[in-house]
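Every protein chain except one is present and positioned as in the full complex.
Take a look at subunit A:
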Amino acid sequence: MKTSTSTRPPAEPVASNTAPTVTGRGICHSFGEGELKKQILFDVDVSIYPGEVVLLTGPSGSGKTTLLTLIAGLRDVQEGQLYVLGHELHGATRDELVDVRRKIGFIFQAHNLLPFLSVRQNVELVFELHPNVSVDEATERADKILQLVGLGDRLDYMPDKISGGQKQRVAVARALVAGPQLILADEPTAALDGKSGRAVVDLLQSLAREQGCPVLMVTHDSRVLDVADRVIHMEDGRIVEPAQ
């Protein structure tokens, strides 16, 4: 197996009979055409189970981000099988991909909050994708999740009036508010100081545990390795045994 080993035992042993949230088999991916064609992923197998916090590490150019965008349904799968939340993404239509993405909570390196919306409105915005949730309920859930990330006193602040760490926490709240079934995070702590970074990953970990949804996090930040149930290490487009 090329997959992974645990850095520490998961809170609950990952039962092999639990259906994985993400299953990838023999995924290959290249960019460019003809002479310029460059293969980025080589025969990658990956599985992520409910409740896990999985870190994806590796030097830049190793294919982590490409793998993440494939799982996120942001790129078409070229080769191999990739099941995410019960959908086969290889050959999926645009609408199916959008459907899958709506069940995923995204946390980006750049928080990309809308500058003209308040903290609360940025989080509420997610419910535009869930019209069955009433306006009142949306506000209630947004307020609750913002309390949880410690921004209960910043609800009506505009993004340019809060600190970088607080913005990232808003982004976390935005990712979590609609109850996603998978969280994909790309360097969520890169722009944060140690303390804020720590707070964000602890938050992710505890919320993941409570809501039972797995977290796949790309990170270079060695300070947060301890939250992981597993570390997947990539080099040159392949998954390798983690350097201990």
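Quick note on the criterion: contacts are C-beta pairs under 8 Å (C-beta built on N, C-alpha and C of every residue); 3 or more make two chains touch, one makes a residue touch a chain; residues count from 1.
Definition applied: contacts and distances are computed from a predicted model.
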Hidden chain of the complex, named as in its UniProt record, picked from "Sporulation protein YqfC", "Electron transport complex protein RnfA", "FtsX-like permease family protein" or "Pyruvate dehydrogenase E1 component subunit alpha": "FtsX-like permease family protein"
From A:Leu117, A:Ala190, A:Leu225 or A:Val240, residue that would touch the chain that is not displayed: A:Leu117
From A:Cys28, A:Leu85, A:Leu125 or A:Ile162, residue that would touch the chain that is not displayed: A:Leu125
Contacting the left-out chain in the complete assembly, out of A:Cys28, A:Leu74 or A:Ile162: A:Leu74
Interface with the undisplayed chain - residues on subunit A: 65, 68-69, 72, 74-75, 98-99, 101-102, 104, 106, 108-110, 112-117, 121, 124-126, 128-129, 135-136, 138-139, 186, 218
